[in-house]
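Sharing a structure here in C-alpha cells format.
Only one protein chain is missing; all other protein chains are in place.
Chain naming follows the written order as A and B, and within any one chain the residues start at number 1.
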Amino acid sequence: MSQETSASVKRARKKKNDEYKVKTSMAEVKRQSFLIVTSAIFLVYGFIFYYVPLGGWIMAFENYKPKTGLLHSKWVGLAKFKFLFEDATFIRVIRNTLAMGVLNLVATFFMAILFAILLNEVRTTLIKKGIQTISYMPHFLSWIIVTGILHDALSANGVVNEIIQAFGGTPIMFFSETKYFWPIVAFANVWKETGWNAIIYLAAITSIDPCLYEAASIDGAGRLSKIFHITLPSIRPTIMILLLINVGNVLNAGFEVQYLLGNDVIKSVSDTIDIYVLNWGISQSDFSLGTAAGIFKSVVSIILIVIANNMAKRAGEERLF
Amino acid sequence: MGKSKLKRAKGWDLVFVILNGIFMLAFVVITLYPVINTVAISFNDGIDAVRGGIHLWPREFTLKNYVTVLGKQNIKTAAIVTVARTVIGSALSLATNALLAYVVSRKRFLFKAQVSLFWVITMYVNGGLVPVLLLYKNLHLTNSFWVYVIPGMISAFNMLVMRTYMQGIPDSLEESAALDGAGHFTIFWKIISPLCLPVYATVTLFVAVYQWNSWFDAMLYNRMKDEYTTLQYELMKLLTSVMQQGGNANNMKSVASGSRVTPVTVRSAATVITMLPIICLYPFLQRYFVTGLTIGGVKE
Partner (left out) sequence: MKLKRVLSVALASAMTLALVACGGSSDASAPAATDSAAKTETAAADNGAASGEIIDFTFFGAMPQAEINDGNEIQEIIAQKTGVRVKETWLTGQTAAEAVGTILASGEYPDLIDAGDASVQMYEADALVAWDDYLDKYPNLKEMYSEEEWNMFRQEDGKIYWANVFCNTYGDPKATGHNDEAFWVQARVLEEAGYPEIETLDEYFDLLEGYYAKHPTLDDGTAVIPYTILCEDWRYFCLENAPEFLDGYPNDGSVIVDKSSGTPTIVDYNTTPTAEMYFKKLNEEYNKGMIDPEFATQTYDEYIAKLSTGAVLGMCDQNWDFNYTIQDVFKSTGLDLQGCNYVPLGLTAEKGQENRWHTYADTLNNSSGIAVTTSCKNPDAAFKFLNDIMDQEIHDLRFWGIEGTDYLVDEEGLYYRTDEMRANCADEAYKASHMCQYSYMPQWLGTSRDGVNAMQPSEQYSEFVNGMAEPLVKVFEAYNAKGYPDLIGSVVEENGPWFPMYSYSNAMTTDTEGGVAWTKIGETKHEWLPKVVMSSNFDGTWADYMKAYDACNPQAFLDEMQVELDRRANL
C-alpha cells in the first residue's frame, strides 16, 4: 500500500507538469492578461536591477581605470581571459573551487534533508521547536567565529586530538595535510548551515496531507516506511528545485571559510577562485580581472543549470524553467 | 496486512525513536557549543580572553564588551533604520515575490518557462561593484533609505521556493473559484495565499534575516549618511577599529594599550546583541513551519 501511496503522489505531480499544453490564441492571451501584465512589470524591474548592470561586463575586455571609466578605458579584448587561463594557478583554483563546491553541495544538501525529516519524527512539539531553534542559531555566527572554534578544536592539542589520543591514536595535524582540508570545509558548512537550510524542507513537510500518514498507519507502515513512501516523495519537488539551484552555485564555493581556515602549507588545495581574484585583481586595483573571472563563473553556472534542467525535464522531475 | 507485520513495525519504530533521539542529542550538543562559547566569550575580559581556553563559561566576568558595543554612537539611529528596513523590506519582498510566484506557478500561463528562465539567470550573473553603484546613483537610490529595500526586493531564489510550494496546491481549488467568477488576483489573495502561510513565513524569515544582517549596502551607498546607517554597519565599524592593532605599517604609532576589550570579545558581544532580536521574533514565524498548518485537520 505504501508503495502505492508514493506512486500516486508521484503520478499526481507528473500529471500537473505535463497536462497543460496551452495553445497561444488571442482569447487565451486575453484571459491571461493579468498574468502577462504582472509578469511584464516585474520583467522591467528585473531588467533594470539585474540585467542593466551587466553592461559592466565590458570591463573584462578593457583595462579599466577609474580615470577613464567604463566607456573610455583601453580595450584589451580577451587579454584578461588569456591571463587567467594561461596561469597554471588559475586552473588549480578552479579545481579546488569545483571540488569544494561539489563536496559542500552534497554534504549540506544531504544533512539538511536528513535533519528536517528526522526532526519531523520528533513528536513532542516543545522539544521539536527547541531543537529547531537551536539548530539554526549557528547561522548567525560569523565565519570568523565558527572557523576560530574549529581551528581550536582541530589543533595539535585541541579536543579532537585529545579524543584520538585517548583511544590510543597519534595526533593528526589537520591543517598541514592537504587531504583533510576539503572535508574540513564541508564539515564547517554543514555545522553552520544545516539547521538553517532545513527550514525550507520543514515548511514543505507541513503541506503534506495528514490523511496519507493515517492511511499508511492503518496499513501497518512503520516510521521508516512512511518516511520513504510519504515524506520524501512529497518534498521531492522542493528537493529538486533546490538541487538545481545549487548545482549552478558549485563555483561559488566561497571565499571566507577557505581564507580563514587555509594556510601557506596547504595553499595548493585551499585557494579558490575568489581568493585568486582578491590576490591578483582587487588588491592590485585590477577590477577587470575580477570581472573576467566573474563572467567565467556565470557562464559555467548557466551551462550547468541548463544541462541539469534538461536532465530533470527528461526524467519528468520538477524543473526550474 | 498481518498482525505480525504490525508488531514488527512497532519494534523497529522503537529502535528508530531511540536512534533518532541520540542523533538529535548529538546534533544539539554540536550546534549549541559555538553559540554558548560565543556567549561565554562575550562576557569575558578581553585581555584575559587573548590567552584562549574559554569554553562554556567566562573566566573573568565583565560587562565591558556590551558597554562598548551599546555605547557606540549612532547605535540608536542604526537600530531604528535596521528595524525599518527589516519590516518594510520583508513586507515588500513578500508581496512581490508571492505575486510573481503565483504568476509563474499558473500551469496555463503561456510564458511561464520564459519568465522563469529570465529570473533563474539573475541568480548567477552579477555586473560588479562599480556598474551597480553607477546604476543606483542614476536612479537616485544612493544616499537614501530606499537603496536597502528596492534593489534586492525580488529574489529569484525566494520566488522559486514559493513557486514550488504553490505548484503543490491542488488545481481543483483554483478551478472551482474560477468557475465562481473569481479573477486571478482574488484567487491569489483569497485561495492560494492562506494555504501558503508556511512558505510565506519561511521567505519572510529569509528576507528579514538578510535585511537585519546587511551592512555592505549601507557602507557602499550611504557612506557619509549617518542617518541611514545600519546596526551591522556600526558594529562592523566598531570591530574593524578595535581590530586595528597597528596593522598598517605606515602608521607606526603605538595603538592605545591598556584597553580591556579586544576584537574577539567585542565581536562576540556584537553577535549576541544582533542575534537576540531575531531569536525573539522566531517563535512567531516558527509555528508555521514546525507545527505547520494543515489543509483540513490537525496533523499528528
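By definition in this document, a contact is a pair of C-beta atoms (placed from the backbone, for glycine too) under 8 Å apart; a residue touches a chain by one contact, two chains touch by 3 or more.
Just so we're clear, the structure is a prediction, and the values are computed from it rather than from any experiment.
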Residue among A:42, A:115 or A:280 that touches the chain left out of view: A:280
Residue, one of B:10, B:76, B:190 or B:223, that touches the chain absent here: B:223
Residue among A:36, A:70, A:102 or A:134 that touches the chain left out of view: A:70
Touching the absent chain when the full complex is considered, from A:42, A:57 or A:115: A:57
For subunit B, residues in touch with the removed chain: 47-48, 50-53, 67-68, 71-73, 129-131, 133-135, 137-138, 142, 215-216, 219-220, 223-224, 226, 233, 236-238, 240-259, 261-262, 264
Touching residues on subunit A - with respect to the absent chain: 51-58, 61, 63, 65-67, 69-71, 77-78, 89, 148, 151-152, 155-156, 173, 175-176, 260, 263-268, 278-287, 289
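The criterion applied here is as follows: only the chains that are shown with their structure count from here on.
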Computed distance of Cα centres, subunit B from subunit A, in Å: 16
Of subunit B, residues touching subunit A in the complex: 1, 5-6, 8-10, 12-13, 16-17, 20, 23-24, 27-28, 30-35, 37-38, 52, 96, 99-100, 103-104, 106-111, 113-132, 134-135, 139, 150-151, 153-154, 157, 160-161, 164-165, 167-168, 171, 183-185, 195, 198-199, 201-202, 205, 209, 213, 264, 267-268, 271, 274-275, 278-279, 282-283, 286, 288-295, 297-300
Contacting residues of subunit A [partner subunit B, same complex]: 1, 16, 19-20, 22, 24, 28-29, 32, 34-36, 38-39, 42-43, 45-46, 48-57, 59, 64, 70, 115, 118-119, 121-123, 125, 128-129, 131-135, 137-142, 144-146, 148-149, 152, 191, 194-195, 199-200, 202-211, 213, 219-225, 237-238, 241-242, 245, 248-249, 287, 290-291, 294, 297-298, 301-302, 305, 318, 320-321
